[in-house]
Every structure is written in structure tokens, then in C-alpha cells.
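Dumping the structure here so I can ask a few things about it.
Here the complex is missing one protein chain, while the rest keep their positions.
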Amino acid sequence: MYRIRFHGRGGQGMKTASRILGTACFLAGFEVQDAPRYGAERRGAPIFAYVRAGQAPIRERGIIRRPDLVVVADPTLVPIPAAGVLVGLDTHSLLLINSRETPQIWKGRLNCAGPVICFHPHSETRERSELPFVGTASAAAAARLLGFVELSHLEQAVQQELAGLDDPIVDKNLAIARRAHEQMAALEGRVREGEEASAHAYQIPDWIELPFEEARVSAPVIHAGLTSEAVPTGLWRTLRPVIDYDRCNRCWWVCSAFCPDGAIRVADGLPVIDYEHCKGCLVCMAQCPPHAIAALPEEEAAP
Amino acid sequence: MSKPDTRFRSVKDLPSSHLLGTGTPMCAGCGGLQALHEIYDILGGKTVFINAAGCMTLLSVYPFTPFRGSWLYTAMASAPAGAQGVRDALDILLERERIGTDEDLQVVVLTGDGAAYGMGLSSTSAAIDGGLDFLYIVYDNEGYGNTGQQYSPATPHAALTSTSRGVSGFAGYKKDLFAIWCAHRPAYAATVIGAEPLDLARKVEKAMSIKGPRLLLALAPCPTGWDFDPQETAEIGKLAVKTGVWPLKEYVDGQITHTKLPMRRVPVERYLEKQGRFRHLFRPERREDLLREIQDRVDAYWENP
Partner (left out) sequence: MTRQLITGNGAAAWGARLARADYVPAFPITPQTEIIETLAAWIERAEMPGRLVTLESEHSMLTAAGAAAATGVRVFTATSSQGLLYAMEMLYTVAGWRAPFVLVNVSRGLATPLTLEPDHNDVLAARDCGFLQIHCATCQEVLDNLLIAYRLAEDQRVRLPVIVNLDGFYLSFTREPVDLPEPEEVDAFLPPFEARDIAFRASMPESQAVAVLGGSPYSYFRYESHLAALNGLGVYETAGAAFGEHFGRAYAPLDCYRCEDAEICYLMIGSFATKARVAVDSLRAAGQAVGLVRPRLLRPFPGEPLRKALLGKRGVAVIDQNLSFGMGGVLHAELASALYGQPQAPVLTSFVAGLGGRDIAPEELFEIARIAREAADNGVAPPPRLLYTEDELRELRTLQTLARVERNELGEA
């Protein structure tokens, strides 16, 4: 059985990616199981999607603990523990990252045991509305790496899964899929099926007897305010708003008032963006009267 | 007021034979039952009554039923939802020609004030909002009668109930269910009372001529809950109207019309003094404050009816 795990953010088409790949494998004659997995369905929040493909009906369920292929559509997820990008990777697992950096840099950065491959689907994607194309490209790249999916299966899968969309968008997705498929030509079939869990010798689970704890500890209660500030939602950003203070006219702080997250404070009469928490929605940019806020791609912005 | 387009021009036109069966366990003198049988006499037996928990749930206790037509007991909060299910199912059967139109039934919800004013508001609101074709009859005895007359959202100010036994009675005020229905823009809504059968008959007739969500809100003088001798039911009902405590009105096409305008309103006291639930307003001494307040409120209503 092939086990593939996709990692991306809400809005990047990870569910579609898993469906395209799942359908493509199904059309190629495989038994398939695919599923998205969201925490909260929010734009920008990390989500996973799984695809299992095999010759026999698939009985396994739930999270993929030992992936054969991990596809990372958004590299900014890698440092986030909750995203679980690196969980279960071993020497045979292939890591496919959407990035213009080289595999060597990533291998060094992550210190991972198995091979790393980089792909870049749509080089000039700035428009957020085009982000779902990342999903299509990811699925197409993954399909080539699996090796048993024909291009025709992939194209049919794209058309099937995007059937509800307008023709020009479907065509664009097809073009992106073909391109990503082509990009991976030299690596066709590189994914290796992992071994099944063996009952001969297994890691004994470190079960504990959960101790009784009084309700003030064991009830689901948060005993303080503002604890959400520990969550770095700034990591959701793909575009960063930057204020040009020469143009800022210190209005009544429209940006600060309209920021949905309250991530812009006013200090000494000037707005200051809290980049730990700014999600990059860009309402501030859209509302700034003198147009003093510009958006930079996150990877280009100074840290 | 004689309306040319009604078959009920005078009390002589009211039905003299009764369609609703006798033998039910409602209290002797029940004002709600009085209103119900007047309504049923006109509504007829081609009906299915959907009931929510209340006094009248006991109309049908196995194996006895007073209805010529059908009945479904649901639960306290969801009789309108039950009506939705029955109406939709009948419509489906009619549409698919699995039954003929002669098999169709009027769907009627029958509940007390407990369900209508409180727990059932959620399902009622949805039913009106969804344009359900049904008639909703409320017998309002101003308290949770079946459980011993605890106060409900329909209980009037200062009334003694089993959960408001203090010297001043119930501290709250009666919710305006008629206004809540009207805010939903139903097909029809009307207040009625068994003691005014002609007014009631015309309203039933009017309601039957309209499709959509329709309300008949009947004040139901309750000998057991209000503490008076059963023979006074009709008299107390008439006083409710003559004092202006129970305005008789209807809503149709966005307009509210009073169908009886008491020219010289009788003082509210005449109505209150007949009921044990208001005895504390008179004995051991008169509670001028509460009597004044009640009268003022009634006066204020009629200043701008």
C-alpha cells in the first residue's frame, strides 16, 4: 500500500489535491482511500489530507503514521509542530516540498533521513485566488512520483474533481497539472511502498494509568485571560503588510480599528503591526486612506 | 357589527349540533374546552389535531378520543414541527396522486399557553416563517395548567399561581404572543374567547378561508387554575372582553383590526374580583397600587389599540 500525506493551509486546495490523486489512482485501477483532515476549517490554518492506494481493499484508517510520500504545499508549515509535517518520516519516505530552494538546503535544514525533492508549481503566484492551484500541482507531482498513474488518469481526475468550476479555470488547472507532472519526469516511480506493521516485534505502547485529578485541574477550563497570544498566527501569512511611515498620515488609525485580529497597535501616534499575529488578510492595506500600506510576499520580507 | 360576507350574521347562525365528542376528562367549566368545541363545530372532522403537552393532551387517553377526525400527540416543544411533517407528507401523497384530494386533512395544532408562549416558540417561529399551511389554536389559561398552574410566560401581573404565592402574586407581565405572531407576518391571527361565540365563529370562518400559518388565540378561563366556581366561566370570559383585559382583534394583510371595541369599558376590578387568583388584591385589604397598575395598563392599551 502507498501512503501519501499532504500538508498545506486552508485555501491552498489540499482537499482537492487528495481527491485528484485519489481519483487518479482509482482510475489507474487501484483501491483507494482518501480524506482531508481539518482542525478548524479556516483559511490559512494547517490542514492535512491523506491518500492510501493499494491493490487490496484498504482497511487501515485515520492518520498516516508512516508515510511513503509527504507533500508539503506550503513550506512555512515545516517549523510549526502542530502541522506535523515531519512526523513518521523515515529513510524510505520521500519528502516533496513546494520551494524554489534546493533539496540539499532542505535536507540540511530538516536533517531528515530520506530523500527530499523540491518543486515549484506556479512560479509567480501572488494572487491569493490562485493558491488552490498549488493543490493541483501537488497532486500531479505526487502522481508522477508514484509512477503507476498515467497522464490520462491524472487529466481525467482533474476534470472530474473540478467539474463544478468554469472551463477557463479547469483548463488552467490542467495546464498546471501537466507542467508539474512533466517536472517530475526524471523521478517517476521513486516512491517506495512502506512495510506493514509487524506483530512479531512491536514497540509496546507506553500506556499509563491516568491519575485522578481534581476538577479544578481536570475540567476543561482556562484559568487566565489572553492565553491565545501564545499562538503565532503570523505564521499563516503568505503576504506581509508593510507600512510606509512617510506616507502614513496618522488618520484616526483606520488600520488599527479595522484589523480583525487587533494585530495593529498605536504607539506614539503611529500604527505598529504585530507580525507575530498578523495573518496577512490585508484589510489594513485595503482601507488605508493614503495607501501607505503595501503587501510583500512573506518570503521576500525582512524577518 | 354585521359582516356581509359571513354566514354567521347572528347567534342563531351558530351551529346547534356539536361535533366534538363528550366524555373528556377536562374540568367541569373548562373555558378552553368551551372555545375548542365552538371552533371544532365549524372546523369539522376533516382535521388532524397535532397536540403538545398540556391539559388537552388528556382529551385522547387510550382508548377514548372525542375527535371525529385524527390526532397526533407529539411533545411539548414541537407540535408545529409535527404539523410540518404531517402537512408535508399529505402534500407529497397528493402531489404523487397516492391519495385523492378527498383524503386531505386540515392540519391543526392545539396547545396551551405553556407551549405556545414559551417552549414551543422555536418550532412555532420556524413554522410561520416557513409559510406552513396550518391552524394553531391556543387555549390560554395563563399558566402551566396541567402540572398544577405554575406561572408561565402567559401569566398576568399579580396573579397568584402555585409558584407565585407571595403577597403581590406574580411579578412578571403577560407576554404578547399576538404581537410575536404578527411580527412574523402570518396569514392570519386572531384573539377569541368562548364567551363570545359569534365573534369566534366569524374568525374561524375567516381563518378557514385562508391558507398559510393562522393563529386562533383563545383566552381560556380556568375554574381550577384561576379559582372560581365553574359556572362563572362564561361570565368571566365576557368580563375579560368588557373590561378590555382581553382585546378581541385580528391580523390580516398586515392590518390589525379590533372586532369588538368596548365603548364604555367596565373597570378591571369587576373581572379580577371574581377570581380567587386575584383575591389578595382585595383581602385582607385592597391593594390600590396593583389595582391601579393593572387598570392603567389596560387603559394605556386602549388609548392606542
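Some observations on this one:
The chains carry the letters A and B, assigned in the order they are written, with residues numbered from 1 in each.
Definition applied: contacts are C-beta pairs under 8 Å (C-beta built on N, C-alpha and C of every residue); 3 or more make two chains touch, one makes a residue touch a chain.
Quick caveat: nothing in here was measured; it's all calculated off a predicted structure.
For the chain missing from the display, the contacting residue among B:6, B:60 or B:224 is B:60, taking the whole complex into account.
Screening A:32, A:134, A:162 or A:278 against the full complex identifies A:32 as the residue touching the chain left out. Across B:68, B:211, B:270 or B:292, the single residue that touches the chain missing here is B:68. Residue A:213 is the one among A:213, A:246, A:268 or A:300 that touches the chain not shown. Not every partner is drawn; the one left out touches chain A at residues 19, 22-23, 26, 31-37, 57-63, 65, 196-200, 202-208, 210-211, 213-214, 216-217, 220-224, 227, 230. On the side of chain B, the interface with the absent chain consists of residues 45-46, 48, 50, 57-58, 60-62, 65, 67-75, 77-86, 88-93, 96, 99, 102-105, 122-123, 125-126, 130, using the contact rule stated above.
Throughout what follows, only the chains that are shown with their structure count from here on.
Chain A and chain B, compared by their mean Cα positions, are separated by 60 Å.
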